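Below is one structure, written out as structure tokens, with a few remarks after it.
Note that one protein chain is taken out, while the other chains of the complex remain in position.
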Amino acid sequence: MSQLLAVMFDGVAFGMLLFLISVGLSVTLGMMNFTNLAHGAFAMVGGYVTFALASLAGWPFLATLPVAFLATMAIAAVFERLLFRYIYETGELNQVLFTIGFVFTASATAAYVFGTVHQSVDMPAVLTGFIELGEIKLPSYRLFLVAIALVITVGVVYGLEHTRFGAMVRASVDNQKVARGLGLNVNRIFALTFALGSGLAGLGGALAIEVLGLDPSFGFHILVLVLIVVALGGLGSVWGSFVAALCLGVFDVGGKYFVPELGSFLIYLFMVALLFFRPQGLFGKR
Amino acid sequence: MSTDPHLWLRHKARVSPYEVAFWIAALIVPYVLLPKYLALASQIAIMATFCISLDLILGYAGIISLGHAAFFGIGAYAAGILSARGWGEPLSGLLFAAVVAGLAGWIIGFMIVRVQHLALLMITLGLSFLAVEVANTFDGLTGGADGLLGIDTWKLFGIWKFSIWGHTSYAYALGVSFLIFLLCRRLVHSPFGLTLEAIRENPQRTTAIGVANRRHLQWVFTLSSSIAGIAGAMLAQTTKTVSLESLGFQNSAEIAVMLILGGTGRLYGAIVGTIIFMVARDQLSGMNPKYWYFWIGILLMMVVLFMPRGILGAMQRLAAKMSRS
Amino acid sequence: MNALETRKLDKSFGNLVVAQDISLALPAGARHALIGPNGAGKTTLINLITGALKPDAGEIFLGGHEISGLPGNARAKRGLGRTFQINTLFVSLTPLESVALAVCERLAVTGKWLASLARRRDAIDEAFDLLSRLGLAKDCTKPTRDLPYGQQRLLEIALALAGRPSVLLLDEPAAGVPTSESTALFDAIAALPEAISVLFIEHDMNIVFTFASRITVLVQGRVLTEGPPDEIARSPEVRAVYLGGAKHG
Amino acid sequence: QKTVKIGVTNVYSGQFADPGAQLDAGIKLYMQLHGDTVAGAKIQIIRRDVGGIAPPVAKRLAEELVVRERVDILAGNLLTPNALAVAGVSKDAEKFTVVMNAATPIITTKSPYMVRTSLTTSQLNHHFGEWVAKQGVKNVYTMVTNYGPGTSSGKSFEDAFKKKGGKVVGADKTPVVNPDFSPFVQRVAEAKPEALYVWVPGGTQPPALGKALAERGVTPANTKIFGQGELTDDAALEAMGKVALGIITAYHYNVHRDTPLNTRFVKAYRAANNGRDPDIYSIGGYDGMHLIYEVLKKTGGNTSGKAMIEAAKGMSWESPRGMMSIDPRTRDVVQTVWIREVKMKDGKPANIIIDHIDNAKDPDL
Partner (left out) sequence: MAEPLLSLRGVSAGYAESVVLNDINLDISEGSGLAVLGRNGVGKSTLIETVMGFTRLVSGSIHWRGRDITRLKPHQRAAQGIGWIPQERCVFPTLTVEENLNVVARPGSLTAARVYEIFPRLAERRQNRGSQLSGGEQQMLAIGRTLMTNPSLLLLDEPLEGLAPIVIEELGQSIAHMSGDEGMTLVLVEQHAELALEMTREAVIIERGRIVHRAPAAELRADHDTLDRYIGLNLGE
């Protein structure tokens, strides 16, 4: 019984990690409908910010997290003004091409600056080890991930999704021309949303180092996972991503535990089956 | 402006002198001017064929796939395994690969034609990951992660050996690509090709005029898979290698990048995109093996910013402008 | 035998009932109008008939054969043509290609992938004729998206006619077409072979009363009344829910 | 002056860029320490990036190196599928070819001009399996990555272990892309085996696995843990901390082995690479270059495949990793397998050599 609980908890924690690295994408792709394969590149930016501050400048890990969020946001805002805003209307194929190009360039830059080696950061003592609850040992860092994921979900779902701003974003995506014609400053709305989504990506990247490690191919590495989460959650719904990540985590970890022979098939089988029967994802709005 | 409908349609489908020039150049340039690049040229021809197969479904029928390499890989394994098991005759190997990949495409097609958009993208992607895992699991047949061993390609027509100089490989790859191109060119100018475009534009309306959307889509998907399989088989035969990665995501993504780079829905976009991408990669990575992809990234971004309809789209616009002025 | 008949069609979206117990019969050659307030369920009814929506209950017969179980395209192949209230066109194809495609489908050649479209002279001529009749010949080689709205509306009709349907369902075909041309449009429809039955939705009462031989009034998913035009025009009920003041009397 | 061109097909970008970079740094360091002229010829390296596991690309690049750049020697070969593809070129073009990393045994059988200066998976794990059995371990649970190197390492280990009377009580295969080991470790924790054998690729996975083991309390305190050397590389040790104490691994190279040659090598390597330590990829590249230099000296600059491979056969030398040689029959590497245990040293856990198997050959070749 307690083992089952431990496995469940691992699943939840893994799901929350998935959510944290993909929540930014469920903003940029899900809400803005921007096929943002560069999400991973921004996650990598956040990761390297944390790495640079924690491992090179000696900051405490927790203090680097807000900086990872804000710095990535700022960098994304600059690139948005310089580049990304020109491709919102060029169609998803062009967006694919452009953002893949961006990941290439970002990845090469990271390799040049930080080298190809896998980086890690030192965790504060409170986040290493585990908390014992009866017979179950709950690893502290995983508990921490779960907590942050909950905070972000509440923040994004209530701060962005169910607000007038959220409706403005969706309106702008539905029909840019008409949204402009009715007085919405589509450029500003998109810039803000894009920066916010990228900031969240950066935060996710920073939090993921401990589990996934960090290297210049990080951006490609997490791409498939985050796409799966967003697709399963459904476009336009951050809450959907949360639920999808949770299901995915529990299903994947539980599946590996009970039928390890299928270990590498599970995630894909789950996705293909779910999307076949629910193409719009769990809570898709588009 | 002429509104003679026959003239207009015939004009749209005519063979332009540029096309003839292109194919003559494709034959002559590598052999005569760049004989040291024959290996690259044959792989370009092979990948261009693969890219055309993607253009058929993506550019014309609107089926966005991030997993088309699965069929490329299936073809490669089909031909490779056939050869490793003792039958290395190349042309029959191609045929075999075409049938196997086509069959796989037809079966997967039942699923593909029922979904669109992101779900389609993700399902194709998921299927290709599953394909990799299946091939990894059946390593007795496929050689698993080490790759398939023992491929031996017999002489072409019993005469020409596939040597490291690449003369035979290129002739073979170019010849097969050209035939497939001709076939696809016919297809896109046929009523069937027009129907595909219409389904891509508005499936609701095609249904209302009586078109069986799914049947058409499944058929083109099958055909496209088969062509991808032929391309995979050619690569297996000319390089005598097949690995799991031929089925994988990176291969799928790369071919999509080449297609979009060249421009979708015009066949030549697939060819031009492949040439530019592969030549750029060859040259850049030769110059700077560590950071070459920085420049590839810049190239991709530039193309989107300045040529949103792909390189060929931009060339067409330019040509149209020049002919008008 | 009726050209088109529905029996007790029901449909609801959640708890919104959009069709309830709708039984409608169109004899061959009918010119039947379907009117009713916005949101009454007129478009929904057409969608049910064409198979774009699945009814919760009820049957549909075309020329005496039940078609309820058939997919939309099979119904179209059996002679059910339609237009859409909101333009549903192939925006990057040209009108010529669009209509030629519809003709090809009728000729059952859209599966031919080794034949050349340009060589299907029969289909192209027919498409061009049809476009000429609707005044679309001039711009028929421009991408559809560049045409003004009114011309796009006409193309909607051209696409439906190209299938030579036996029953034609028109959802506000004249919306966006100026009155002058809409008259011409309906003249063209009126000039269709006698045998073709037409069911059309229209809010312009001039047109309705000029062209309909029978009118069904739909309100909140139910048939309020059915009858010849003069009867409908006089009905105080219809006036109250739909026609309003005396303007279009 | 004559130049000898060496075409290096390696991976410089993507997921495998880091091992590729380390291998390349080994090559560079050797040339830096030993000059770029040998036997009167200038050595020129021409690098090509395969970009990952891509045998068709590897093959084409090797062909182009031969045809376009007219190289005399082929080298590099980080990954097995790529190396197998290059073997075809090596054979057809009769070029002396050095496998500096790829570790699947059969590679060198695919071209008579090929030698290897790294390791083979069964070389380490076969001898390790026998060694473990000899220590009196009776049953073991195995957990290996589900792809070529992992499964073949696991199989070598299991076969040797079983032959010596051991029993395999459970065997799991983890996915290649595996961000989360916890369910697998949980299974091991519940099975409570006497010993656990693990194999994971270097990079992010060893620390991740180490953490998962520590979190689930599967530690040498209650379960003997055996693995190939990657498992306890420095990053992984750091992640695991003291719970790693007692893990036993087999490896062919130890950065911290205290011999004058190795100390000098490590120092120079760090100086040339921003303080980064060399690893097995570096040593593979370094010794590969050593072999090329020595062979050229022996042939007097003759670069024909035949002459070079004959000269290479049986050659033996002292490397920073220890004594090593080229088996004249198989052209494959013969070297010492070091058995290390994690113990405290200078207040930190470190890999301390506790035993070694000299002149270990691949048992299957």
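Note that the chains take the letters A, B, C and D in the order they are written out, and that residue 1 is the start of every chain.
In the analysis below, a residue touches a chain if its C-beta (ideal position, glycine included) is under 8 Å from a C-beta of that chain, and two chains touch if they have at least 3 such contacts.
Here the structure is a predicted model, which means the values were calculated and not measured.
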Quiz item: What chains on display are touched by the one that is not shown?
Solution: A, C
Quiz item: For the full complex, which residue in C:Gln20, C:Thr43 or C:Thr83 touches the chain that was left out?
Solution: C:Thr43
Self-check item: Sole residue of C:Ser12, C:Gln85 or C:Thr225 that reaches the chain not shown, by the stated touch rule
Solution: C:Gln85
Quiz item: Which chain C residues touch the hidden chain?
Solution: 13, 36-40, 42-44, 85-87, 146-151, 171-172, 175-181, 183, 203-205, 241-245, 247-248
Quiz item: Hey, which chain A residues sit against the chain that's not shown?
Solution: 164, 167-168, 170-171, 173-175, 177-186, 236, 285-286
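By our rule, only the chains that are shown with their structure count from here on.
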Quiz item: If you take the mean of the Cα atoms for each chain, which one ends up farthest from chain D?
Solution: C
Quiz item: Approximately how many whole Å separate the CA-defined centres of chain A and chain B?
Solution: 32
Quiz prompt | Per-residue overlap in chain A, given as positions that touch at least 2 other chains | solution = 108, 111, 264
Quiz item: Touching two or more other chains, which residues of chain B qualify?
Solution: 136, 290-293
Exercise. So, with touch as defined above, which chain pairs make the list?
Key: A-B, A-D, B-C, B-D
Exercise. Show which residues of chain B lie in contact with chain C when the two form their complex.
Key: 1-3, 5-6, 8-10, 12-13, 186-187, 189-195, 197-198, 201-202, 204-213, 215-216, 219, 223
Practice problem: Using the touch definition up top, name the residues of chain B that touch chain D in the complex. | Solution: 36-40, 43, 136, 139, 144-147, 149, 163-166, 235, 239-246, 250, 285-286, 289-293
Quiz item: Where on chain D is chain B touching in the complex?
Solution: 10, 12-13, 17, 21, 47-49, 51-56, 59-60, 63-64, 66-68, 80-81, 84-85, 88-89, 92-93, 104, 106, 110, 146-149, 151, 176
